[in-house]
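The complex appears here minus one protein chain, its other protein chains still in place.
Up next is subunit A:
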Amino acid sequence: MRSRIAGVVLAGGRSSRMAGPDKAFLPLAGKPLIAHALERLAPGVEAIAVSANIEPQRFSAFGRPVIGDILAGQRGPLAGIHAGLAWAASAGFDRLVTAATDTPFFPRDLVARLAATGNPGRIALAASHNRPHPVFGLWPTTLADAMAAFLDEPGNHSVSGFCRSHPVDIVDFAVQKHNGQQIDPFFNINTPGDLATAERLIAEQAR
């Protein structure tokens, strides 16, 4: 039977997840970052949702389900991935692909490449320059319980920390060449300078 894949864009909470306040709504090329992420991820999945804890109605314009954390004492992307797994499992999906909202050029073939490992029971993580980007992953929904148990234990609740105790396939994505410049497809926006760089790249691509 073909595996069914849902997607979640991790838009974070008030401050700590993924970075600053409301990064999802930073405008890039006239659209908020969250819209870029949803558009990139949607074609590869059967259903797509936004993971966000604070004021879900802010996302209603995008017409996608908004899912909040189940493990409310937690902050961070792993709790969002866990809530995504629970949502996807209850809607009958076998796997969940996750993406960050602040990475506007993530590969359009992300889902296809991660799924092509042929190991539906294992985690597949995207990488570039041989460095994994664990919030860009394909997760069996059966991992929800193990993830909840991991989040329950004191200490490190990073996505990488969870992945260390599970079999993982790493899928490397090539650096994109752009006007002689090397662009990491997982280039993420952390500063106003990064946002300006992204604007410039989009403007150059449009020419």
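We adopt the following convention: a residue touches a chain if its C-beta (ideal position, glycine included) is under 8 Å from a C-beta of that chain, and two chains touch if they have at least 3 such contacts; residues count from 1.
Please note the rule applied: contacts and distances are computed from a predicted model.
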Exercise. Which of the following names does UniProt give to the chain that is not shown: "Nitrate ABC transporter ATP-binding protein", "Molybdopterin-guanine dinucleotide biosynthesis protein B", "Succinate dehydrogenase cytochrome b subunit" or "nitrile hydratase"?
Worked result: "Molybdopterin-guanine dinucleotide biosynthesis protein B"
Problem set entry | Of A:A146, A:I170, A:I183 or A:I202, the one touching the omitted chain in the full complex | A:A146
Exercise. Which residue, A:L10, A:V45 or A:V66, contacts the hidden chain when the whole complex is considered?
Worked result: A:V66
Problem set entry | For subunit A, residues in touch with the removed chain | 13, 49, 52-57, 65-74, 82-83, 86-87, 89-92, 144-149, 151-152
